[in-house]
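With one protein chain withheld, the remaining protein chains of the complex are depicted in position.
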Amino acid sequence: MASHPVAELTSSSSWAMIEDKFSPYAKETLAKLVTFLEEEVRPAERLAKAQLPNDATRWQTVIPIIEELKAKARKLGLWNLFLSKAHYPEHGVPLTNLEYAVMAEIMGRSGHMGSEVTNCSAPDTGNMEVLARYGNAEQQNKWLTPLLNGEIRSAFAMTERFVASSDATNIRTSIRQEGDEIVINGHKWYISGAGDPRTKVHLVLGKSDPNNSSTYKQQSVVIVPADAPGVKVVRHMMVLGYDDAPEGHSEIIYDNVRVPLGNLVLGWGKGFEIIQGRLGPGRIHHCMRSIGAAQMALDTMIQRVTDPTRKTFGKFLYEHGTVVADIAKSRAEIESARLLVLSAALQIDKLKAKGAMKEIAIAKFVVPSMALQVVDRTMQAFGAEGLSQDQDLAFVYANLRTLRIADGPDAVHIQQVGQRELKRAPGLAKRTAEVKKREAELFARHGVSLL
Amino acid sequence: MASHPVAELTSSSSWAMIEDKFSPYAKETLAKLVTFLEEEVRPAERLAKAQLPNDATRWQTVIPIIEELKAKARKLGLWNLFLSKAHYPEHGVPLTNLEYAVMAEIMGRSGHMGSEVTNCSAPDTGNMEVLARYGNAEQQNKWLTPLLNGEIRSAFAMTERFVASSDATNIRTSIRQEGDEIVINGHKWYISGAGDPRTKVHLVLGKSDPNNSSTYKQQSVVIVPADAPGVKVVRHMMVLGYDDAPEGHSEIIYDNVRVPLGNLVLGWGKGFEIIQGRLGPGRIHHCMRSIGAAQMALDTMIQRVTDPTRKTFGKFLYEHGTVVADIAKSRAEIESARLLVLSAALQIDKLKAKGAMKEIAIAKFVVPSMALQVVDRTMQAFGAEGLSQDQDLAFVYANLRTLRIADGPDAVHIQQVGQRELKRAPGLAKRTAEVKKREAELFARHGVSLL
Amino acid sequence: MASHPVAELTSSSSWAMIEDKFSPYAKETLAKLVTFLEEEVRPAERLAKAQLPNDATRWQTVIPIIEELKAKARKLGLWNLFLSKAHYPEHGVPLTNLEYAVMAEIMGRSGHMGSEVTNCSAPDTGNMEVLARYGNAEQQNKWLTPLLNGEIRSAFAMTERFVASSDATNIRTSIRQEGDEIVINGHKWYISGAGDPRTKVHLVLGKSDPNNSSTYKQQSVVIVPADAPGVKVVRHMMVLGYDDAPEGHSEIIYDNVRVPLGNLVLGWGKGFEIIQGRLGPGRIHHCMRSIGAAQMALDTMIQRVTDPTRKTFGKFLYEHGTVVADIAKSRAEIESARLLVLSAALQIDKLKAKGAMKEIAIAKFVVPSMALQVVDRTMQAFGAEGLSQDQDLAFVYANLRTLRIADGPDAVHIQQVGQRELKRAPGLAKRTAEVKKREAELFARHGVSLL
Partner (left out) sequence: MASHPVAELTSSSSWAMIEDKFSPYAKETLAKLVTFLEEEVRPAERLAKAQLPNDATRWQTVIPIIEELKAKARKLGLWNLFLSKAHYPEHGVPLTNLEYAVMAEIMGRSGHMGSEVTNCSAPDTGNMEVLARYGNAEQQNKWLTPLLNGEIRSAFAMTERFVASSDATNIRTSIRQEGDEIVINGHKWYISGAGDPRTKVHLVLGKSDPNNSSTYKQQSVVIVPADAPGVKVVRHMMVLGYDDAPEGHSEIIYDNVRVPLGNLVLGWGKGFEIIQGRLGPGRIHHCMRSIGAAQMALDTMIQRVTDPTRKTFGKFLYEHGTVVADIAKSRAEIESARLLVLSAALQIDKLKAKGAMKEIAIAKFVVPSMALQVVDRTMQAFGAEGLSQDQDLAFVYANLRTLRIADGPDAVHIQQVGQRELKRAPGLAKRTAEVKKREAELFARHGVSLL
């Protein structure tokens, strides 16, 4: 068991928990992915950085090595692994959420690249799911096919500037029909992927029926070509000093953008339904990639603190202070977080995302903070270099930090879990009442008075 | 799946992770145990307390309801579940460590009682394992049989007063042969179970060959009848104000105690081997019981904070401050700790305790602190009552607190995990070197200069 | 400066911050107190324990060494130091809250004893303040004088069983006038001091006017002799396994207790006013004693980890794991907590308790948790002995744990501080508006367009 590459790579005993839930296809694919990641992707990370210019042209750049790796990955069958055949029979691969979750961790060992070169990166993944599930034939031909082929990229425009949009009912972007056109006006920001020259399409969420008595039927989603007149990428938002070019996180004004009526997805007022379905498994993928990132950070730390050229005062770094304890804690935290996410992924397989809400929410608030902590310890072990552009640590840190906000801030998920737990109260009270009843009988039978 | 009583009881998604690893026998036994625990054991908790006197006679008391429940449990086949047939073909039950781990959690919902009435309580469990594995026929007839029958109880005398005995080589108790007798002299304390009137036998660890060049061959284990002349229970040690009568944690002086040569276990110098084998799975059992205790605490908290008679300033307790967040965190912590321990139990099944050292150590330092935190939050929600004798919380807290010390303090396990992680350094360095080599090739091939 | 005994004792740089705020009398008294504590009180701690029986007679015991030390303390002028002349000109000593706070820390080095032998222990302190401030001459003659003389002790009966009494409006005890008598009916618990044979008087809070439109005028406080007919001490409540005999924390039923009308304190409906005034400085005293306890724990830890008889694997304990870091953190936490409380004490001196509400609340939720953490680390360094009756650590821990609940649970103080901070919002908004206005002017003047 320990001989499987993924167990070796992650030094993880959780593999034993799930191995028997893996199909032969999944095992084989995983092994291939591990090899591909270690032999092709990780060695290409710095080249990809070098191929991205430092000036404004970075936003017009298609990084050659990434396209090269995409071709290789596709040839190897390491492609669109996120799209489960169970839910998307036509386009999907025969992988469960659990199986894919492990692969997402492996991809996460190489930051954005691991998922991008296998065509598994957000927000394309969610957008492909939306189009595969809710798109009509024409929409699929035009946008889903090139996305599945990795020929184009996409954006999902939800978050708005000046608006507390973690409450989706606050959304202000207007979507209205005029004749056989749809007119969109709105001000979005932190729209990931919108900076990329390969991004040809935005899915835009807005209010089409603001007066509908159900706040869940006021929103619609519309397909907007990235080059439609009126789509203005105002600027690129930063994340802790990083612009994440070329994908970026754009501020976009949709200024009287007009698209044909056929660009409406699923139907008027279906926006909420679409975003609900979109988010569950995606959160798990983010979590597993975060675990991959944390595991990489721990591996990096272990190498640093055992590096003889880094001795101070005659001792290895690991012989100082709390380093060994920090490593042990990181190991324990990664291991338990991994199990948590795998168990949530399995829950999705068994009960759909809706039945796994609590597990997903737990993973969502536990994992990024855990990974941040592990990366932070590693940064600290590296000194100034740990914060620099020479290590990926600071970049990874910034990335993980956004995950405490993206797809709902921690607080939202924490409240959700807590509220669900509170719903167990009546059942618990009933059970307690039964225990008390039997207790009273027992005291009576033993002739002891119950105070 | 969610309909299995254990999943209901623990509201746990981890059941899905392991259900397919359970035999039909294990599932049936687990269901029986859940019912027994909820319908018989929990209702008897307060009666058991009431049947224990408050004066010194508490140390001579056999609590009637406990003996009654033992008889019931045995009739139901809920007996000696800790003893795995795989390792103890003659006496064991056909349960894996993983299967038993789940049962240990269920037992832990009822403090000491759950395990005692099913004859699964420490230190008897470890002692039975020692006798079953290393005892000769005569030793087994005399001591193992009545232990397996729940007729007697036992103690394991290792920890010494005035000695830093977390380093076992510091042990000072002397065990030496005189003719065909063994003479024991030593000063032990915190010997659990030695206060119990049913305890008829001590397994005593001491130094038989202090000058042996191997520090691991200096110790031996000897069987000492509890009533042998010279066995003096000096006093009962407390744990955070609790004496844990009638078992207790005794201070014992072995003053020239003489036993026949036949009471030596396994052979001279085999002490270290015996204690090594004894501890692994036992730690997992402690951890699972702790998780049961934590889950009970969380359930108790949920009931308190939704209790309308506990409103303050017109609001339910859960509507104040950070209560909902505290509950959510407790839920997440319990869930991840449970998975961690289950995964360690599975590792033991696959690789024996020796192959699961790291996983056991992680569970050992993570779980008690986690459980303490959950119980502490619940105590706080109860106000003064949470610290009182009217709730089990403070007692459970004291119990869990000892687990951060018993079987090795946290620090020992943390160091062990950290040191094992450091051993991955050479493998990681090799893999990094390969990545760097391929990276250099890539840069060369793409005509980019590598700084 | 470092040569002052208090600085030496606490190895604290905070002494420099406050030295110039100490009067010569305060300095001299403090020096005397330090000497008395180290030379008389600490050496008597174990004797006091030995003089308290283990059986039920412990509740009838007056511990001889404590009475002996009281006499000595009084002779030395180390008596009633808590009672500030500024507020109680007749009975008080010329010490500020700040000056007394430092003395409370010194007393706290010796658990209950330090304050008891100087007649500075709760709940007597608060009760003496109430009687001194609100009592009439007759009440003072009868109860305050013997309390000031340390001849009797007292209880304050507020907390009720079955009631969420952290919201004082939930109080159910009934206090009503019948002719020229007052009749009291109620069920209290966790009434500290009520178990002590020397306790001769209870101050009882109850509802005298439950229908008053102001919830703050429904309560009154009545003086009840401990031996009045109908005062039934039902049982002694435990705290984490400790009964804290002989003072204890009693459950008391007031069953138709009748006292003369003259036993009403201050007037009908003045209960809330009385408890408000009673609590502020008392919380600071608790906090300072907790800091004394934490400092003692740290000192104890330092001695343990440098003890050559406690070496394991050839190393001092401090050479293992995170011990040095734990000590450093404890040191930093104690130091900052001390400054926090001293600054709150000074604030009381300057602005009265009412003007120091935020500072008091901060101290109240920060200090006990801090001290618990320091003591917990020390317990862990001691292994099983740390939890035992041979060290004071577990007892101190239990004591500190109650402080997270007594006088308002942490959550109440946290909310209070948070809400007060929120009140700064309008002021902050105004200042921000001014900054923005000037910013706009600046941009205009520099000809830069402001986005």
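Labels A, B and C are assigned to the chains in the order they are written; within every chain, residues are numbered from 1.
Here is the rule we use: a residue touches a chain if its C-beta (ideal position, glycine included) is under 8 Å from a C-beta of that chain, and two chains touch if they have at least 3 such contacts.
All values reported here derive from a predicted model rather than from experimental measurement.
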(request) Consider the whole complex, including the chain that is not shown, and state which of A:211, A:312 or A:449 touches that chain. (result) A:312
(message) Using the document's definition of touch, tell me which of A:63, A:184, A:275 or A:414 contacts the absent chain.
(response) A:414
(request) Would you indicate which residue among B:322, B:373, B:389 or B:432 is in contact with the undisplayed chain? (result) B:322
(message) If I consider the whole complex, including the chain that's not displayed, which of C:166, C:343, C:378 or C:402 touches that chain?
(response) C:343
(request) Kindly note down the residues of subunit C that lie in touch with the hidden chain. (result) 1-2, 11, 13-14, 16-18, 20-21, 38-40, 42-47, 50-51, 64-65, 298-299, 302-303, 305-306, 318, 323-329, 331-332, 335-337, 339-340, 342-344, 346-347, 350-351, 356, 358-359, 362, 365-366, 411, 414-419, 421-422, 424-425, 428-429, 431-432, 434-439, 441-443, 446, 448, 450
(message) Touching the absent chain: which residues on subunit A qualify?
(response) 55, 159, 162, 164, 166-167, 170, 189-190, 237-242, 249, 309-313, 317, 320-323, 379-380, 383-384, 386-389, 394-395, 397-398, 401-402, 404-406, 409-411, 414-415
(message) Need a quick check: the contact residues on subunit B for the chain that isn't drawn.
(response) 321-322, 324-325
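Following the convention adopted for this analysis, only the chains that are shown with their structure count from here on.
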(message) As a quick test, compute the distance in whole Å between the mean CA positions of subunit A and subunit B.
(response) 38
(message) Taking the mean of the C-alpha atoms as each chain's centre, how many Å separate subunit A from subunit C?
(response) 50
(message) By the touch rule stated above, which residues of subunit A touch at least two different other chains?
(response) 324-325
